[in-house]
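Comments concern the structure below.
The other protein chains are all here in position, but one chain of the complex has been omitted.
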Amino acid sequence: MALKTEEMILNMGPQHPSTHGVLRLELQLEGEIISNVIPHIGYLHRCFEKHAEAMTYPQVIPYTDRMDYLAAMYNEFGYVLAVERLMGIEVPERVEYIRVIMGELQRIASHLVALGTYGADIGAFTPFLYCFRDREKILHLFEITCGARLLYNYIWIGGVSQDLHPDFIRLTRDFIKEFRPNIKELNDLLSYNQIFIDRTANVAALSKETAINYGITGPNLRASGVKWDLRKNDSYSIYDRFDYEIPVGSGERGKTGDCWDRYIIRVREMEESLKIIEQAIEQIPGGDVTSAIPKRVKPPAGQIYTRVENPRGELGYFIISDGSLNPYRIKVRAPSFVNLSVMGELCKGWMVADVVAILGSIDIVLGEIDR
Amino acid sequence: MIYDWLTEFTGSEIIAAFIQGWLPLLFFILPFVLVAVLAERKVSAHMQDRLGPMRVGYHGILQTIADLIKLLQKEDIIASANDKKLFNFAPVLVFVGSYAAFAAIPFSGAFIGSQIELGLLYIVAVTGLVVAGILMAGWASNNKYSLLGAMRAAAQIISYEIPTLLIILTVIMITGTVNLYTLSEMQTSYFWNWMIFGGPEFGLQKFLLIPLMMMGFLVIFISMLAEVNRTPFDIPEAESELVSGFHTEYSGMKFAMFFLAEYANMFAVSAIIAVLFFGGFQSPFGYLGNSLGWEWLVPFEQFFWFTVKGLFFIFVQMWLRWTLPRFRVDQLMAFCWKYMIPFAFVILIIAGLITVL
Amino acid sequence: MLTEFGKVFVFILAAVLFVIIALVVAKFIRPARPTREKLTTYECGENPEGSPWVKFNIRFYVVALIFLIFDVEVVLLIPWALVYKNFGFIGYLVGAIFLILLGLGMAYEWRKGDLEWIRPKIKEPVITKSPPSEQDKENLILVN
Amino acid sequence: MGVYEIIFYLFAAVTLVSAVFVVTSRNIVRAAFNLLFTFFGVAGIYVLLGADFVAIVQLIVYVGGILILLIFGVMITNKITEVDIKTGTIHTLPAAIGVGLFTGIVGAVVLNTEWRVVDSEMPESTLTTLGTMLITEYVLIFELLGILLLIALIGAASMARK
Amino acid sequence: MLEISLTHFLVVSSILFCLGIYGVVTRKNAVMVLMGIELILNASNINFIAFARYGNFGLQGQIVALFVIVLAAAEAAIALAIVLNVYKTFVNINVDELDTLRD
Amino acid sequence: MKSTEEIFSILKEKFPDSVTELLADKPVEPFIEASPLEIDKICIFLIENEELKFDSLMNLSGVDDANGDKEEDEKGLETIKGGTLSVWYNLESIELNHKITLKVSTERENPEVASVAEIWRSADWHEREAFDLYGIKFLNHPDLRRILMPYDWEAGYPLRKDYKNPEFYQGMKVPD
Amino acid sequence: MNLSDQQFTDDNIIITKVEDLFNWARLSSLWQVGFGLACCAIEMMATSASHYDFDRFGVIPRPSPRQSDVIIISGTVTLKMAIRIKRLYEQMPDPKYVISMGSCSNCGGPYWEHGYHVLNGVDRVIPVDVFVPGCPPRPEALLEGLLKLQEKIRNESFGDKNV
Partner (left out) sequence: MINYLQRFWGGLLTILIGMRVTFKHMFVPAVTIQYPTVKPELPERERNRLYVNMDDCIGCDQCSRACPVSCIDIETVKSIPGEDLGKTSNGKKKALWVIKFDIDIAKCCYCELCVFPCPTDCIYMTDVYEFSEFERSSFIYDFVTLTQEEIKDKKKNFAEMQAKKDAEKAAAAKKSTAGGAEEKAAKKDEPEIKSDSEKEKE
């Protein structure tokens, strides 16, 4: 037999109800205690970077969608920002606003999935469905705008593909109105449930230093008590025009940076995003959205690293252009890719059940990890 | 008594007993499970703003039947690494263990499988079979998830058996009987005679007992939940960790057996709770039959009330399941040893004191 | 005359029969097409790695130990529970002492932490910033 | 040959056959699960002897408790690397012979003794009588058992701990 | 010998008893030895109850059997605890290899 | 808050020989060239120096410069001889909030770069990826295995410009 | 020999009735392997969520393939994953069905051209019953695919590959 030692190796995934896709975790157990976790990734390696080298700049956008398919809008956002900076394009006001609105809606949608699946991992299935119910409304907003539910190819270099749908503003207002109470409901049902807190609070607390050294970003970093959000600290687009809070983990229910913090940060971020959207749809100016779209996208030779605060953290595009129509090299700094790498450290000394909780709280998207 | 009637009818006790043995199986358990599974799906669906099965028959009433027939046709896989004998035997053991409990459950004044004197203890005893069966299944599957799940299930069931036993002991002390039939007979006529309201005989004692009984009910209900592995105690089948616990490797009809056993268990525990605290088959307020003078009606009413009570507790179980997250295994154990057992203990001591004063 | 236990026995027989019939019927209907792959143990689509033997948490075992003792005590109390009333307070005392002993054991276990789940200390990940020494390339060759 | 006899022989058979498996089977876990049937059969025999409470206790304690404990013991102390755990047996043959002889002797004695059989009728409800006896004549043993169990509990737990 | 008499029970119990002894002496594995002991105890219990039933001892036989069961439980608990202990120290529990226990 | 020029000057006088040049003339972003085998020492300095404190590595990406001499075989697939592969580091100081970009180049035939995985854990997987896709060996890396491609992938490093796909992988047709 | 593996040449009325019953049972309780691959998996989740509610068709996700009837390949099948998928499929008990959801599992989808690590179509490793187009397919599209599969099952008869 392969294993005569006292350790047991337990496979989680690639097919596993709660590995959020095709991640494979190799757990080394002693009793039910984890002595080591080895993530095996690449089951969804779709060769994005190779494709990017074979495409023209606009054609890459559909592929960026497919990396983090839960936050497609934001991937496009980041990519087009990079290319625009490379080419020095100024986009119209309206476009900026549209992008921000879309981005924040996407953030809410993505967090909803994260929270829902997290609930399902912990064993509460109902919140999962409530979250998806609310998410459907956001998807509808996207759908009326660009016709797709999940992968939009909406934000283009220098603009957006089409202007907002006439009803968009009204529907968004309605959505915000009916979504606020649902957040409270979610809290009643899940966030403050004693069992849920027992399961998540104090579990796998991630210290500031470790987080930074591992390059953790986004909600996970903030949960560890670092007030670091690119929308404020390295502001891009027009985020500096809105006022909103950056929720930071404070260890209300346990240690700072434990699973519960990571969870609740997302809940609060949704509220903040709602604020941003509200302000944006108040201020949004008129104007043409496709005027700045260049006929031929042909940036000068050079390299650039541009990053945005995607729902999962810092999404960076490192683009090298050789002055031709195709990018010479695109390297994506995927937040989940980096966040997942801390998994091994976090899980040590916890139990199988906790692995699920920890993984869910890190909130990964495999499409983005494997690209 | 159906039994006597059957005896005259068939002329032989054995045959009568056999028929009686099959009665609850065919005319209660199977239909009940079919309904309960559907109900579970419907209840969960409506709690989640869904509809649940809709297309198989009117509002999906035939869904579970379809499931059953489908399971009949599913290939039955015995992985080459399995211990075939035990693997095949485990479902039998589990089902028998959970079904045998029904022998002592008084469905109504007229129908009770066997008025065995030690009914309560007997039911506790046969659950031991289930534990053994689960361990067997888990071990025979030769699969990590199954084995872990089985160990968890066994540990969980046995530890929660203690509070259950203690509370049962309390009830025994107060009522002075272990016979489920007499137990239900005692709490007759009106609902304030139910144990939850301090039992039949009046006086100071009754009112002292009420809070204890409430507490006791809470404890035993939680423990029973744990014994049938329902959320929040469904760690053995925690599908987000151990794929589906000790029946991961089972397919087709054998899996169906586990399924049947689970739901049979659900009803069994609900029935026990109903008998212990809610007057078993007694109606909360007099009988139509008596008031109308139709004696024959009474047993049916009793049966009706019994089923209603059972179903109510099953509904509560479902309700909990679709509301709550799941404990972690160590928290589960801690909960048992640090909350349930001490509580049961205190209840037991105080109740004894009250009864002798 | 069939005793009550006789009926119980019959019940159990009925259950066994039912299961067997069900399984046999299924056997006549269901297909049987085993293949080598199909008969491998399921492990999330991976090849089963290592043995299914689990070095179980010793907790399970201790739980079972404690349970056994408690079980016996409760069982032993049942006859007492039925009749102690007839002996008034004395009768109660007999059982109460017994129970107190039980409680003592329980309290002892609690104090000793036998009811806790063993959990090794969670070590915070440590970050070394020591300059990596120049190292030979052999193991790098192994890597590729 | 009435029902009573049939059932008796049935239980006896179950008990003995499974017992044989227990002591001969080379696979510990199988042995443990066979023990289940032995206990069950013995419980049946108790019932036939009209000791219903003891039978129930047998089920609760042996099947529900000791058996589980044994299985846990097996699972913890054996590396289940393949489905059947082989367990070595020592000097089987002499043991077999010796035990066989012993069985013969005991059997002969049992069969040839003239047992003075008085068919004492069982009291109506064994349980209450047992309870009464526990509280009256056996009260001391009762409490002693309590202490013994307490010691066993503490001892076992502390031993498992270190 | 259709009529079930005391003898039948005694025969059964004696066979069970001997099987127990056989198990005890032949098994290497401590847990298996324990199983043998359980068999023996069961056999003795059958005797107690049988005698109580056929001799006029009222219920004393049963109560003794009850005590025996209790003792058996205690014994099993302790024994298995020891087994576990031994296992932890020697990582095998074959009784014939545990001479090291002495020194 | 320091500009790349200042940082460069600091580095230059600390590591006169291993930090080669600062390219600010290229459009968009200036970056600093360093020598591949010294990069770990430079990084230690960068993270520990009080006024730099580059506590986080945002990104690390390998690049195939494809600047060797190419030769077409029949079927028009080209193989590249000579030239360099390079690795880019994007560093940032969350505390002082400034960034730089480092670049190291190593020759294509035997690409070796000193690993920084011990300094920033985030580099660990990035380096594994660079190794997986470009075959850049990071000296002294904790475990340098393939990360995205299967562990038993024989057919070389996919993101190199002259990568040729194998015909089959475990009996499955590989698209080309 | 068992019913499902038998070939019935003469169309005996009882046999056909039984067939219909069994087909009905199979098609109306298709349990699905709880298993998602990529973007399409999200749409699959959306399909089982409240708005579209797979449960209406009797489809519930089972964590273990041993108890499931249909596997929905929802997303890009990479070479690394293909092996696992094959094993999973093998471990399902007959009768079993496969729905290929989305361009990727149909033929490699957007990645068919330069994807050096993408399997062009899952039907190269396991037999697919229904192809659902779309990238990702709308939940309705998936449901429609399911209905098509049900149609297919309805017309099966004993002795077929699947029954």
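To keep things simple, chains are lettered A, B, C, D, E, F and G as they appear, and every chain counts its residues starting from 1.
The criterion applied here is as follows: contacts are C-beta pairs under 8 Å (C-beta built on N, C-alpha and C of every residue); 3 or more make two chains touch, one makes a residue touch a chain.
Only a predicted model underlies this, so the values are computations on that prediction, with no experimental measurement involved.
Student: Just to confirm, in the complete assembly, which displayed chains does the hidden chain contact?
Tutor: A, B, G
Student: Using the touch definition from the top, which of A:M67, A:V80, A:I195 or A:A334 touches the missing chain?
Tutor: Going through A:M67, A:V80, A:I195 or A:A334 one by one, A:I195 is the residue touching the chain not shown.
Student: Of the listed residues G:C107, G:V125 or G:I153, which contacts the missing chain in the full complex?
Tutor: G:C107
Student: Can you say which of B:V43, B:V56 or B:L332 touches the chain missing from this structure?
Tutor: B:V43
Student: Which residue, A:L29, A:M55, A:I138 or A:V297, contacts the hidden chain when the whole complex is considered?
Tutor: Within the whole complex, the residue contacting the unshown chain is A:M55.
Student: Of G:Q32, G:S50 or G:S74, which residue touches the hidden chain?
Tutor: G:S50
Student: In the complete complex, which positions of chain B touch the hidden chain?
Tutor: Interface residues of chain B facing the absent chain: 43, 45-51, 54, 319-320, 322-324, 339.
Student: For chain A, enumerate the residues touching the unshown chain of the complex.
Tutor: Per the touch rule, chain A residues meeting the hidden chain are 51, 55, 58-63, 65-66, 126, 133, 136, 143-148, 151, 153, 161-162, 165, 185, 188-190, 192-195.
Student: Could you please point out the chain G residues that touch the chain left off the display?
Tutor: 50-53, 56, 103, 106-110, 112-113, 121, 123, 128-135, 137-141, 143-145, 147-148, 152
Convention: only the chains that are shown with their structure count from here on.
Student: Average the CA atoms of each chain to get its centre, and name the chain whose centre is farthest from that of chain G.
Tutor: E
Student: List the centre-to-centre spacing of chain B and chain G in whole Å, with centres computed as mean CA coordinates.
Tutor: Comparing mean C-alpha positions, chain G is 36 Å from chain B.
Student: For chain A, give me the residues that contact two or more of the other chains.
Tutor: Residues 1, 8, 14-17, 32, 42, 45, 47, 50, 129-130, 133, 213, 342, 351, 370 of chain A touch two or more partner chains.
Student: Please output the residue numbers of chain C that touch at least 2 other chains, ranges allowed.
Tutor: Those would be 2, 5-6, 27, 29-33, 38, 40, 42-46, 51-54, 56, 58-61, 64-65, 67-69, 71-72, 75-76, 78, 81-84, 91, 102, 109, 119, 125, 127.
Student: Using the touch rule from the top, collect the residues of chain B that touch chain G in their complex.
Tutor: So the residues of chain B touching chain G come out as 41, 45, 48-56, 60, 62-63, 65-70, 72-77, 239, 243-244, 248-252, 255.
Student: So in the complex, which bits of chain A are touching chain B?
Tutor: Those in contact with chain B are residues 8, 10, 16-18, 32, 119-126, 129-130, 133, 189-190, 193, 195-196, 198-199, 351-356.
Student: Considering only the defined contacts, which chain G positions touch chain A in the complex?
Tutor: Interface residues on the chain G side: 33-39, 41-43, 45-46, 49-51, 61, 63, 65, 75-76, 78, 80-81, 84, 88, 110-111, 113-118, 135-136, 138.
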